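Worksheet for the structure shown next.
Every protein chain but one is kept in place in this view of the complex.
Note that the chains take the letters A, B and C in the order they are written out, and that residue 1 is the start of every chain.
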Amino acid sequence: MLASLLIQTLNGLASASLLFLVALGLSLIFGVTRIVNFAHGSFYMLGAYMAVSINVWLGGGILGFWGAVAGAALAVAAIGLVMELTILRRIYRAPELLQLVATFGVVLLIKDATLFIWGPEDILGARAPGLTGSISIFGKRLPLYDVFLILLGPAMLAAIWWLLRRTAWGLRVRAATEDRGMAAALGIDQARLFTSVLALGAGLAGLAGALALPREPASLGMDLSIIADVFVVTVVGGLGSIPGAYLAAVIISVIKAWCIGLGTVNVFGTVVSFTKLTLVAEFLVLATVLVLRPHGLLGSEPPAQRGAAHVHAPLPEPARGFWMAAGLGLVAMLALPLFADRYALVLLTDIAVFALLASSLAILMGWAGMASFGHAAYFGAGAYGAALAALAGAPFAVSVASGLILATGLAALIGRLAVRTSGISLAMLTLAFAQILWAIAFQWDGVTGGSNGLVGVWPPGPLASKTTYFLFAMLTAAVTLGLLWRLAHSPFGYALRATRDNPRRAEASGFDTLALRWSAFILSGAIAGLAGAIFVFSKGSLSPDVLAIPRSVDALVMVLLGGFETLAGPIVGALVFTLLADWLTRTTDYWQAVLGAAIITLTLIFPHGIVGTFERWRARGDRQ
Amino acid sequence: MSRSASTDAAAERAARPLLEIDGLSASYGRATVVHDLDLTVARGEALVLLGRNGAGKSTTLKSVMGLEVERRGRIVFDGQGIDDWPTHRIAAAGIGYVPEDRRIFAGLTVTENMAVGRLPPRDGHAWSEAEIWELFPPLAAIRERRAGYLSGGEQQMLAIARTLMGNPRLLLLDEPSEGLAPVILERIAEAVGMLKSRGIALVVSEQNLAFVRDFADRLLIIETGAKRFTGTIADLAADPSIAERYLAV
Amino acid sequence: MTAPHALAVEHLSKSFGGFRAVHDVSFHVATGEVTALIGPNGAGKTTTFNLVNGQLTPDSGRVLVAGTDVTGRDPRALWRGGVARTFQITATFPSMTVRENVAIGVMALAPHFWSLQRPASLSGSATDALLADVGLTGMADLLAGTLAYGDLKRVELAMALANAPSLLLMDEPTAGMAAAEREALMTLAVRVCKARGAAILFTEHDMSVVFRHATRIFVMSAGELVATGTPEAIRRDPLVREVYLGKAAAP
Partner (left out) sequence: MKRSFPGLLGLAVAASLATASLLPDRVAAQEPIRVGELNSYKAIPAFLEPYKKGWELAVEEINAAGGVVGRKLEVVSRDDNASPGDAVRVAEELVSREKVALLTGGFLSHVGLAVASFANQQKVVFIASEPLTDKLVWESGNPYTFRLRASTYMQVSMLVEEAVKLGKKRWALVYPNYEYGQSAVASFKALMQARQPGVEFVAEQAPPLGKIEAGAVTQAIADAKPDAIFNVTFGPDLQKFVREGTTRGIFNGVTVFSLLGGEPEYLDPLKDEAPVGWYVTGYPWDQIKTPEHDKFLAAYRARWNDYPRLGSVVGYAALKSVAAAIAKAGSPETEKVRAAMAGLEVDTPFGRVTYRALDHQSTMGAYVGRTAVKDGRGVMVDWRYEPGEKHLPPDDEVRKRRPQ
């Protein structure tokens, strides 16, 4: 038993090294540029594919393998460099999360490009020559390559530590991490430093991808399967803390290995499958760590970057005539069934749902200044609540209310813990809770239907028609959004924005800022839940993917594309994103690449979101 | 031929002011803070910008440095137009900037902070650590301490020291006296005087006239982003109405 | 019995780790009185200030506002108890107009949060009066984020006065201002507070402001209160000159 535990620990350490290598690059990039690089997993995947090709090109053998490792790292570094030069450099001054959206576009682009170049089949790479065997420990065999990896982690930690502490370049990186504007004023070329950091970070991810090849095939799922883990490692360790990232990688990997080693255990008559816990182990660690230590294990409060600090845009009261115009618009929408075909109504029903979801997220991001990476949790809770009630025979209205109540309750619970933190910690905490909920829905077969989900959740009677359901969805969304827009300039809306602008002043002016943030969280969750409830009845079925990361990312993309500090932004974002995706999937086989390119282009043209950027252009016009 | 031509060019450059600002306007997002400002700084001269906060002093200095503001207008340093240069290139050309809130790198040690600022020698001279310790003796004793643990006065010394490592010809000091106890102020003022005596030109934004009295060559009062007065301390003293208006002492 | 002091601080102590930041400090501010707290950096001024405004809780000692023990209450509770404050780094809401900033200060007194109506204070007479008092009526519709620094200070003053305070705490109110403006701001603050019957306690580095406006001065050094007195007395106090004032106090 002890021998097993030891071997499992070593297994964990070997996995930790690769995870650490990828996280290392992400951490460096975030530290200096403040960019949450969603494309980091894509760099890792590219590293693996590049290494496969370079190894073949070099004719295999020792030279082929190690040449491929080095070559892949360099090639991916070059790609990171190109991404910095062509995309990121143009949007450093945009709100931080917009850069995340741009890198999300890069993810889509790289994925399709990889499919195009290397084809759909998984490619098993060569093993490391000389490291194909295994050594025996207590009668168990441990691959030599794992031994190599176990040593590699601390070696890379030491190497990077040396690079950062003992070289002039490292000194510049550390200085720029604290205050890039001041570093520039001391003669440090920020642009070149950023480019080099992006290249190094991408190169490290590429290196990890190449080094992963003896353990896993190059496959198109590598990017997204590692990216969430790497975010978790970076945040658990403490953003920007390199030793923290290693510690976190070790903790998470070893916990997983132990869970696997424990297997299925009978605890006082209950059978507990620890191996199933590996589905969500990293997020349980993340939630625990962030609740106890909001800045991660070895992290400290990140220094505020000057110049990059975002000044929130004003949210002016709607002009006279606005409500009249909005009412006319609604009437036009409701008259649409007279002209449009059924599919248009179905598409608009989706848009109404996503407009609600995006607007609910914008309450958090725009009004309260809190980003949520796990907004699908409340959307999904609304959907599950409504579906379960409907399947239990509840009337339609009761079902929708059930979804709303479940989502609101969850938001209250999660919000209570989340609102005490802020920034990336808060965003990652919401992600962790969303993933835990996802895992519950995924596993709880008896209630949620497990990974297959629930089917046959159609609205009853007159609402079964797509036309009436469209009218219902559109009217509900319009009324909710109308109330929301009023709320923006109600005492609550003002107080919330005051809390966001300057929490200390708000507190000194008699506001309970924590309660306000919590209320915003609950309100946001409730509206997302309403969207989820409407959604499930329009689709007739649901599965855990309503709670999964891609749904949260979609919501983020909509809000940021539209402009998160405007009332109309999330709606425009939902409209543009949904129509774009719908149109592209029907138009081209490589729709992912085109959608990615479109997202990147939109972020470059509209750095403050479509509506937000128009507002700025007009404000500038007013001034001149 | 070419040699004499370059000598001529050098002579011509030497005859021009070190810094010339012509029609500078600067804004932050929605707010325009400096309007159509002109000023010049001669080689080795110490110019003091006086005026209330928000008057545009800090913004003027940031504009010279190309930092965090949108600017329009012409800025010529040592004969070269620098108004479209990135910040790091301006620093490398010989302008040192010490911001109002010091902006020291809190996680780096004192010597590391100074190392960040190090640039190649200029005019055959490079500031050494030894010279810095001489200028600011308190720093020598805490050279391995993390800058985040320094007191306000020590941080101000470090901020100046760090900039000196870039061997500037022109030093921009933004409110160096801000928030410092009177006893510390005297030491800083003394050090600034020494820098001037070594030929470094200065633009100092200040509110505390007493602080600059010993080294200021010329005063320039700005209000709402425009020039209101320029002259020596003596000129200012000679016109009590100005002193009354801007510097109620 | 005389009326209770606007503020009474009794034997206040606070340590951070092993460091004794504030030790056994007692003083009081009478109703309507203007007082200043001075001392060198690290003397414990800011800690004392934060103990009084509720951002820190003392290890021992009491803080009484208008006779009520408020020790350990948070800033929100203090606000409701009539304590207002301004910040060293001016704290306003930059994405909102001047009127909105001031109205939010007024709003917190009578919040009807879940109403969908626009806050009554946006067009209320209390807001108008505050704007007029600090001379910002003409700038009411400008975004706070675009104002000059001195104007922002006035916005903050108006926001602070929104709860009709009995005590106004000002943390380095004139930091970062020109001499003329310092005068103007402090004169304004003192005038408005006098009219509204509010006492003032402020920390400040500018001795001319301190000596001109404070009727009583508290001097701290190394965590302890080392002197209390009128400006004249403080100016002459040899200990104060040694630890803090230096040559600057030379007559």
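The criterion applied here is as follows: a residue touches a chain if its C-beta (ideal position, glycine included) is under 8 Å from a C-beta of that chain, and two chains touch if they have at least 3 such contacts.
Predicted model, so just to flag it, every value in this text is computed and none were measured.
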By the document's definition of touch, the residue of A:120, A:393 or A:446 touching the omitted chain is A:120
Missing-chain contact, candidates A:86, A:167 or A:273, resolves to A:273
Touch with the missing chain holds, among A:70, A:85 or A:579, for A:579
Those residues of chain A that touch the unshown chain are 4, 7-8, 11-12, 14-15, 111-112, 115, 119-124, 127, 132-134, 140-143, 145-146, 214-217, 219-222, 225, 253, 256-257, 260-261, 263-264, 273, 275-276, 278-279, 314, 316-322, 325-326, 340-344, 346-348, 350, 442-443, 445, 450-453, 455-458, 464, 466, 535, 538-546, 550, 562-563, 566-569, 571-572, 575-576, 579-583, 585-586, 589, 591-592, 610-611, 614-615, 618
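In the analysis below, only the chains that are shown with their structure count from here on.
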Among line, ring, star, complete and other, the chain contact graph is complete
Chain A to chain B, mean C-alpha position gap in Å, rounds to 44
For the pair chain B and chain C, the C-alpha centroid-to-centroid distance in angstrom is 33
Residue ranges of chain B touching at least 2 other chains are 29-30
Listed in rising order, chain C residues that touch 2 or more other chains are 143, 145
The residues of chain B that touch chain C in their complex are 29-31, 33, 50-55, 100, 151-153, 175, 178-186, 207, 209-210, 224, 245-249
The chain C residues in contact with chain B across the complex are 40-42, 143, 145-152, 172, 175-181, 183, 205, 207-208, 244-248
Given the complex, residues on chain A that touch chain C span 311-315, 317, 483, 486-487, 489-492, 494-495, 497-498, 501-502, 504-512
